[in-house]
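Here's a structure for you.
Every protein chain except one is present and positioned as in the full complex.
Showing chain A:
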Amino acid sequence: MPVEILEPGLASSIQDRGRPGYYNVGIPPSGAADLRAAAAANLLVGNPLDAAVIESPYMGPVLRFDEPTVVAVTGADMPVMLNGEPAPQWESFAVAAGDQLTFGFLRAGARIYIAVAGGFDVPVVLGSRSTYALGGFGGFQGRNLKKGDVVPVGRPSGGVPGQVVPETLRPVYSRDVELRVVLGLYDYRLTDAGRSCLLESEWTLTPVADRTGFRYSGPVLEWEERVQPFGAGSDPSNIVDAGYPVGSIQVPGGVEPIILHRDAVSGGGYAMVASVISADLNLVAQCSPGTRTRFVAVTLDEALRARADSADRELKLRQALGAAT
């Protein structure tokens, strides 16, 4: 059963849990920018967690279903309409053959996730159905969705309407966000004033915010002076090339910090002053331009506890939706 893309939205793509294990050869993990919302959408329609969904930033697509099935929309707060009538979010619902799914204006958050029972059945590339559009592979023909695309759907393994994510397990989106970071590896390149400035300033997300990275405006950070080592560029924010973790924050020229996200380049020559902890990357994905942001330093132990809490929330979600654990 295929789904037809009548309008693609702005940059809709097919994503699953991602493609870990190839970052060392320059291929990023990709996968849903907000993995938790994507997981919820899949569980609502009876899919395994690694089924592929549509991710749409800022603007929803228009979809037409050729056969009856079960659908769920999670993530950003955005009105959902089935044939022009309001449909729920965070709740599975039935669609009939010929039904059209449309969306209103984004109200909060940034990215919606649309799951269909059976999952979007695009070819598996290097272990994942996720689109890596910059590399031109994965997902639907290695690119974002276009008007007129007909995306195949796999055979459903279940999926009933009326499954609901409990309120307590739904996110609440704000225009004021705190992101937990672990400082390093190169924060020693900042002066004390530069480090304080990073952690004590309010940063505003610019419109340059996509699956590759999120760029923030704010004050200028001050770097320690040094004679640049061989192989590093001349700017004080340059280092000898190193691997970039997903979530790492680089500050080219000391202005406009960039948080790398799941489609990031794997390495380069900018000092990473901190990394957003893995548990907060989903939150980054739900920030839209203008979001006021503070970076809060935590220890590695705190980051690992947050990761465990995040896994625990996913377990609760699976239990709430009756998924086999």
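Rule of thumb we're sticking to: contacts are C-beta pairs under 8 Å (C-beta built on N, C-alpha and C of every residue); 3 or more make two chains touch, one makes a residue touch a chain; residues count from 1.
By definition in this document, contacts and distances are computed from a predicted model.
Name of the non-displayed chain as stated in its UniProt record, restricted to "ABC transporter substrate-binding protein", "Biotin carboxyl carrier protein of acetyl-CoA carboxylase", "K+/H+ antiporter subunit F" or "Rieske Fe-S protein": "Biotin carboxyl carrier protein of acetyl-CoA carboxylase". The missing chain, though absent from the display, is touched by one residue of A:Q89, A:S288 or A:S310; that residue is A:S288.
Note that of A:L169, A:V208, A:A297 or A:A320, the residue touching the chain absent from this view is A:V208. Within the complete assembly, residues 10-11, 57-59, 105-107, 110, 207-210, 288-290 of chain A touch the chain that is not shown.
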